[in-house]
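Shown here: the complex without one of its protein chains, the others still in place.
To keep things simple, chains are lettered A and B as they appear, and every chain counts its residues starting from 1.
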Amino acid sequence: MTGTLLSIQGLTKAYPGVVANDTVSFDIQEGEVHALLGENGAGKSTLVKMIYGLVKPDTGRMVWKGQEFAPPEPRAARASGVAMVFQHFSLFDALNVAENVALGMENPPQMRDLASRIREVSENYGLPLDPYRTVGDLSAGERQRVEIIRCLLQDPKLLIMDEPTSVLTPQEVDILFKTLRKLQSEGTAILYISHKLEEIRALCDHATILRLGKNVGTCTPAETTARDMAEMMVGDTLQTPTRTAAEGGEVILDVSGLSLMPSNPFGTPLKNIHFTVRAGEILGLGGVAGNGQDELLAALSGEALTPSDAVKVKGNAIGHLGPNQRRDIGVLAAPEERLGHAAAPNMSLVENALLTGAARKNLTSNGFVNWKDTTSFAEDIIKAFDVRTPGSDRAARSLSGGNLQKFVIGREVMQNPEVLVVNQPTWGVDAAAAASIRQSLLDLAAKGAAIICISQDLDELMEISDRFGALNEGRLSAIRPAAGLTIDEIGLMMGGAHDMEVSHA
Amino acid sequence: MIVLEKRPQPSRAWSLMTPVVAVVITMIAGGLLFAALGKNPAEAIGTIFWEPLFGEYAFFYRPQLLVKGAPLVLIAIGLSLGFRAGIWNIGAEGQYIVGAICGAGAGLAFYPMESVFIFPLMVLAGALGGWCWAMIPALLKVKFGTNEILVSLMLVYVAEQLLASVSLGLLKNPQGFGFPGSRNLQSYESAFNAELIEGSGMHWGVVAAFIAVILSYVLLNKHILGFNIRLTGEAPRAARFGGVNPTRLILFCLGMSGMLAGLAGMFEASGPAGQISIDFNVGYGFTAIIVAFLGRLHPVGILLAGLLMALTYIGGEIAQSNLGLPAAAIQVFQGMLLFFLLALDLLTNFRIRFAAKGAA
Partner (left out) sequence: MDLSAINPVLLIASLMVAATPLLLAAIGELVVEKSGVLNLGVEGMMIVGAIAGFAVSVETGSPLLGLIAAMIGGALLSCLFAFLTQFALANQVASGLALTLFGLGLSALMGQGYVGVKPPAMATLDIPVISDLPVIGPIFFSHDPVLYFGVFLTAAVWYALKFTRIGLVLRATGENHDAAHALGYHVIRVRVIAILFGGACAGLGGAYISLIRVPQWTEGMTAGIGWIALALVVFASWKPWRVLLGAYLFGGINVLQLNLQAAGVAIPVEYLAMSPYVITIVVLVIMSRDKTSAPGSLGRIFHASS
């Protein structure tokens, strides 16, 4: 089991305006866990889509066990023994587990046989699943199990995992790693994509590092320091935020007994949430995606209304107020999804500045929009937050993720909020932009604002929060000072492993 | 192989060009259709597009352009507000009918009294009638989440039955020798929506259409409500985040389009048509949908599109009497126009690239 399973030779794929992969070459050995490391936007996803047959390379070739390998579609890739666990987009909420699994197989057996095989394989690998449950009702960790089981039923030679741990609690990560090691011991090669260095050091035999679409080096993770890998990945030295911890000021935001039914059928209900945030303080809220983050942001931004005294600002009940009324009193928010929620994709940056700035920046009088003031507000944001764009008349969707995120955060910060709620402020953003966004949050807190940062990036939360809490199935854990928390403690706050005992696996 | 590439931002040039290109392609395709019907295509196209404007009897047809264009523009302006916000009122035909019934009914209630207050009262009644009819789908959508497309359309059929009922009953002309229709409002001075300038075709409905164009332009470009309408259509979630109240927006857009359609119906019944009759409605409410899209949901575009569509109506009638071109051919022609427009719209947001298949 030492032969080369897949050899990637000079793959190049260009999209308009960006070269996603530029002559990337590396080999994956049989039975090894090979890491593909890189920042968001480094070209990892494009590369694995080429291996899986979803995208065709412009130039370059692949060799699979000595044979030329150019899958025209995923079906062909699966037939050769490639299986993939996606980061997003590959489950069907309204269908049950067995149907979801069947859709990923070439020749699925009868449903009843399939169901019993799902039970069997899932128990075998320590990932219990009920084949007849509707996928929309499952937790993020369980959903990933569905994907993994779907792959395992096909006896893959190469299992591709795209950012598998971003949706898991630390305990669930342990279970996943046990499963992957078991697979490796059975001779399955794993291509493991991540930007989390510690995971890669713990799990992988070899690592290939991508930066801006190029292979910038390979290493043996166990023998390389995290710092060296990070430098290869990022390319230049980072500016780390400087925290000037403020003494606890007065309580600005007081949430008590907040419960909320979600607006869509697959949302998470919020259950009796209590917390307070003081002036100058950053409260970090961790938790696996889909545990009530979107709903909490909606309840605080005013998109979802609650009983009025569930949310209080400086002692005034505001639960019944809509988004603009809350903006009037200084409660601002920046949702996770940039395109379509925080900003309208086809509208210009000026129009997007009006979207949340109208109330607080006095951009309208008698309902008539003052476009001149709005334009200068947009341009102030662009300047102050170093948003790279040819002009404020550009559509939001023409900006890169990092630049748009800087605009979205900047738009709220520039309005001098008393309370700012951000969800995933640096998701999918390059390291330099992420650092500057975090710094702007810290600066805002230093000026006395109360900030709530909801994020799935624990490193980020540890870096900027004063206190930390975690959401789990719509409930909020006790809030604890961030300094001195261990990963195990955080994991338990996030709810540990869902529906199963860690030791059992 | 043809590849579609999403443009980083919508192309303004193509957004202006597509309606023009669509009209040209429709003329070509329409020509082929007319040829297939055994007519000389050049002559048919010429009759439709040239004759009403510059032909021998243009002095007669030009005013008609305003008469036919006004209801189309009036209705389409209303529809465009909703369409921009993703609210699909396709029952304007019904609101047009109900507006006409209410408007004419308000006038006839006072017959034969003469007063300067009667016509304004009819205008109010017409607007109110259309508004009420559109409030049915609006309230059902707001209260129960019912699909406004289906409800507003079902109400067209209901309104048609209502029209038949009043033509034969409530509003029937007592001196009409049993014909199904109301008194002729053209001979009832206080209720007659007469031409403002003799021979110009300009009646109050035309004035209302121009005012609607201007107000809707101001609303969409200068006012926060117009911004909210556009925002809701572009990104409903962002609109919610921006503090837009979807309920109020639905009520406003549907109510507004119903009101304008009702007004159009009222002006038509009290002016050019002159009466309520069983075959009063001729499909303006549906053609206005084409007008709204052809005008790219932009007030000025709608004005131009309304006039163009009026031209095809008038030219079509001329072609019908001169060349024997079937009326249905014009309907097909209008339908094709919408098809080509929708297909070409692609170019606004996408670039088409021709690539060799399987470049390795």
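Brief remarks on what is shown
Going forward, a contact is a pair of C-beta atoms (placed from the backbone, for glycine too) under 8 Å apart; a residue touches a chain by one contact, two chains touch by 3 or more.
The shown structure was predicted, so the numbers you read here are calculated from the model rather than taken from an experiment.
Taking the complete complex into account, B:Ala329 is the one of B:Ala212, B:Ala235 or B:Ala329 that touches the chain left out. Across B:Ala58, B:Leu140 or B:Leu304, the single residue that touches the chain missing here is B:Leu140. Among A:Val19, A:Val55, A:Ala317 or A:Met462, only A:Val55 touches the chain left out of the display. In the full complex, chain A makes contact with the omitted chain through residues 15, 46, 49, 53-55, 73-75, 78, 86, 89-95, 99, 102-104, 108, 265.
Hidden from this view is one chain, which touches chain B at 4, 6, 37, 88, 90, 136, 140, 144-147, 149-151, 153-155, 157-158, 161-162, 164-165, 168-169, 286, 289-290, 293, 326-336, 338-339, 342-346, 349-350.
Operating definition for what follows: only the chains that are shown with their structure count from here on.
Chain geometry summary: the mean Cα position of chain A and that of chain B are 47 Å apart. Touching chain B in their complex are the following residues of chain A: 16-17, 56-59, 70, 301-303, 322-325, 327, 333, 335, 337, 339-347, 351, 354-356, 358-359, 364, 367-369, 371, 394-395, 397-398. Looking at the complex, you find that chain B touches chain A at residues 5, 8-10, 222-225, 227, 230-231, 234-235, 237-243, 245, 358-360.
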